[in-house]
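The complex appears here without one of its protein chains, the remainder shown in place.
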Amino acid sequence: MADDMLKSGNLPEHPERATLEGSNKFMGFWFFLGGETVLFASLFGTFLALRNSNAEGPAREDVFGLGLVFIMTIILLTSSLTSVYAMYHMRNHSFKKMQLWLGVTVALGLAFLGFEIYEFVHYVHDYEFGFRTSAFGSAFYTLVGFHGAHVAFGLLWFITLMIRNNKRGLNLYNAPKFYIASLYWHFIDVVWVFIFTVVYLMGMV
Amino acid sequence: MANHSNINDEKREFYKSRNKQEMKMQVYTFVMMIAFTLVAFGLVLAEVDAMFTIPIILVLAGVQVLFQLYYFMHMNTAGHEWPAAMIYSGIFAAALTVLALATIVWW
Amino acid sequence: MKGWMSRFKAVFALAVLALILSGCGEPFLSALQPRGDGAEQIFQLMVLSVVIMLFVFVVVMIIYVFVVIKFRRKKGQEDFIPKQTEGNHALETLWTVIPIILLLILAVPTVQYSFEFADVSPETTAEGDELDQIWIDVTGKQYWWHFEYQDLEVSTSQEIYIPTDRKVYLSMISDDVIHSFWVPSIQGKMDVNPTGNRNEMHLHAQEEGVYWGKCAELCGPSHSLMDFKVIAVSPGEFEQWVEEMQEVSEEDVPESETAQDGQELFADNCLACHAVGSSPNKVGPNLTSFADRVNLAGVFEMNEENLFEWIDTKGEDMKPGNLMVDAPYDLNEEEINNIIEYLMTLSPGEINPDSAENGVYQDSDLSGLFPEEEEEGEDSEEEEDGDSEDNGDEEEQESEEDSEEDSEENSDE
Partner (left out) sequence: MSTTANNKAGFGSALWDYLTTVDHKKIAILYLVAGMFFFILGGLQAMLIRIQLISPDNEFISAQFYNEVLTMHGTTMIFLAAMPLLFALMNAVLPLQIGARDVAFPFINALGFWLFFFGGIFLNVSWFTGGAPDVGWTAYAPLSLFSEGHGVDYYAIGLQISGIGTLIGGINFIVTVVNMRAPGMTYMRMPLFTWTAFIASVLILFAFPALTVGLFLLTFDRLFGAHFFNPDMGGNVIIWEHLFWIFGHPEVYILILPAFGVFSEVIPTFAKKRLFGYSSMVFATVLIAFLGFMVWAHHMFTVGLGPIANSIFAVATMAIAVPTGIKIFNWLFTLWGGSIRMTSPMVFALGFIPTFTIGGMTGVMLASSAADYQYHDSYFVVAHFHYVIVGGVVLGIFAGLIYWWPKMFGTMLNEKLNHWFFWLFFFGFHLTFFFQHFLGLMGMPRRYWKFLPDQGLDLFNLISTIGAFFMAIGTIVFLYNVVVTQMKNVKVGPDPWDARTLEWAIASPPPFYNFKQLPLVRGLDPLWIEKMENNGRMQPAEPLGDVHMPNNSFVPFVMSLGLFIAGFGVMYQGGMWILAGIGFAITAGSLLYRSIKDDLGYHIHKEDFDKEEGDGSNG
């Protein structure tokens, strides 16, 4: 039975939770996301409490620019769609296409991360707005930085999975892994939706 | 495992067409999300009154999240009862946390 | 609410008796021997909750004792299989509903008192006129307390004087970590938070006396030694005390020569942090009425020996972690003794802790303390145009009013 898991082909409709192990992973990961919700809520709460606490440093209106944020948002939303495409192909058991769309997702994710790093560097250099500038700075970089770290981790995860399984195709053993990685990616997107709304848009209103 | 490849093929075709249907929904969802994002950014850039803008963009964000959860993450399909329960519990705890920190840190 | 409560009086009496019998500590410290309005109200609430809870406890224990005795398997008893009861809806409803009712009984006065304790609006006379408010700015510091009487130009540390039969309002902030201001026999406690947020509360002492105050929030090694006193004197004595305090100046020269010498040394070595008179300096405790203190540094017996040790060792072992150890002075034995002699002359007048214990009750409406009240328009509720810009000469005053407004807004919500 266990060895069957490594064979590709002849997969059921939901390869990601066809085995007990897969189903456990699937459930466990969803629950983990429930916990992550509270984690980010705590960060959002902290940010909201400190959003006006810029001490002597720059305030929200001084530094935020919506153009870059808009581009980042579109990139991340698109990457969410591409990872949906990847899962769509997983359900249809076409491994190559899945890999392709995951590749696109990773590329978009890298672009997002690049923009984010650029944004941070820009803030620090052009506005002297850093992590230690004020309580607001600490809260901003921690919240957005935590999200950025999640993106980075998600990218590493995708890349590892893609390389590791490139040669052997889809099977019952790795399908859950791909699936939960894509769940994670969507969750990152969910968090970003709130970041651009609460941090940037509400900061510029 | 199974030798009834005929039946399996039929099943697969059925799944495929259903998956395609679902994928179509997801593309629509995506378009909606982009539209929502445009509206949100537009409202802020147009400098519409804050009392009006803030609730609207928060609602838009909330709806986008539901789109993600239900369509992209398939929470609308069977077998997601526990995930839904836990996500909503998480949202409940999260809402309390955010509410508290945003309002009564001082008074 | 009082009338509503009186119905429980008979039961109260029993519970109060039980509490008193169990030994309630010392009257100057114990929350079980209230000497102030706040402590009294809380005590009533406590008794009410104890009575309700004892009722529950007794019910539980009756069933418990009965069950354990009755249904215990005796020696040699035949092993039988009891009836496997699934539950009982009537019973289960009963023990859901009754506790809800009991809790509601407790919730009503809880909410009422919560709002009452947070209410810092002025007291009114029987005719409805608003009385002047005595506001004291309280600053908590690692390990001592500083007090400034708003508008009265009186500063003191470690011991506050308050009039009896009058609400005194506190506006509290911390200069370092979180402390908590607690005078158990007068009123419950309130945290003293660092910058940004002033907490407000009021004290209302019913009897004259020296009441012991404590810091109730862990604030460092000497947390347990951060005691202070609330000295409640009669209103007339309070008025006199304020006047005496206002007259003190650091230029006042003591009589004896050694003390004069001590004063000079004090000026050279101590005044950087400490103050005598109504100076805003609060790096270290204000020493205006030092010789009248009940305790040295809040906890030690007030004698020259202890004082010598304190100055000599900078309190290093007496109050571990206190900030005076960083003071740069270096004094020899004689110099210290001179300073002590000077310090022991710091007694501004006749009103001291003794007046609280043995003094004669002197009534006063304290109006003498607020001569400019009419023009200042302090309480702008009546005179709408009493502008706050005009008397915004003190920053703290402003922030004071801000937070006052805030809390009022809040209670309206």
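By written order: A, B and C. Residues from 1 in each chain.
One rule holds for everything that comes next: a contact is a pair of C-beta atoms (placed from the backbone, for glycine too) under 8 Å apart; a residue touches a chain by one contact, two chains touch by 3 or more.
Keep in mind it's a predicted model, so treat the numbers as computed, not measured.
Chemist: In the full assembly, spell out which visible chains the left-out chain is touching.
Modeler: A, B, C
Chemist: Taking the full complex into account, find the residue in C:Val68, C:Ala126 or C:Val360 that is in contact with the omitted chain.
Modeler: In the full complex, the listed residue that touches the missing chain is C:Val68.
Chemist: Sort through C:Asp151, C:Glu217, C:Glu239 or C:Asp261 and give me the one touching the missing partner chain.
Modeler: From the options C:Asp151, C:Glu217, C:Glu239 or C:Asp261, the contact with the absent chain belongs to C:Glu217.
Chemist: Which is it among A:Val63, A:Val84 or A:Ala139 that touches the chain not included here?
Modeler: That would be A:Ala139, which touches the missing chain.
Chemist: Contacts of chain C with the missing chain: which residues?
Modeler: Residues touching the hidden chain, for chain C, are 22-26, 29-32, 38-39, 41-42, 45-46, 49-50, 52-54, 56-57, 60-61, 63-64, 67-68, 71-73, 77, 79-88, 91-92, 95-96, 99-100, 103, 106-107, 109-118, 176-178, 180, 182, 184-185, 187-191, 193-197, 199-200, 212, 214-225, 227, 299, 320-321, 407, 410-411, 413.
Chemist: Name every residue on chain B in touch with the hidden partner chain.
Modeler: Residues of chain B in touch with the missing chain: 82, 86, 89-90, 92-93, 96-97, 100-101, 104-107.
Chemist: Could I get the residues of chain A that touch the absent chain, sorted low to high?
Modeler: 1-3, 5-6, 20, 23-24, 27-28, 31-32, 34-36, 38-39, 42-43, 45-46, 49-50, 53-55, 131-132, 134-139, 142, 160-161, 164, 173, 177
Heads up, the rule we're going with is that only the chains that are shown with their structure count from here on.
Chemist: Taking each chain's centre as the mean position of its Cα atoms, how many Å separate chain A from chain B?
Modeler: 14
Chemist: What's the distance between the Cα centroids of chain B and chain C, rounded to whole Å?
Modeler: Computed value for the inter-centroid distance: 53 Å.
Chemist: Counting only residues that touch at least 2 other chains, which ones in chain C make the list?
Modeler: Within chain C, no residue contacts more than one other chain.
Chemist: Give every residue of chain B touching chain A within the complex, in rising order.
Modeler: Touching chain A from chain B are residues 1-2, 8, 11, 15-16, 19, 22-23, 26-27, 30, 33-34, 37, 40-41, 44-45, 50, 53-54, 57-58, 60-61, 64-65, 68-69, 72-73, 79-80, 82-83, 86-87, 89-91, 93-95, 97-98, 100-102, 105.
Chemist: Given the complex with chain B, which residues does chain A contribute to the contact?
Modeler: Residues 4, 10, 13-14, 17, 27, 30-31, 33-38, 40-42, 44-46, 48-49, 66, 70, 73-74, 77-78, 80-81, 83-85, 88, 91-92, 183, 186-187, 189-190, 193-194, 196-198, 201-202, 204-205 of chain A touch chain B in their complex.
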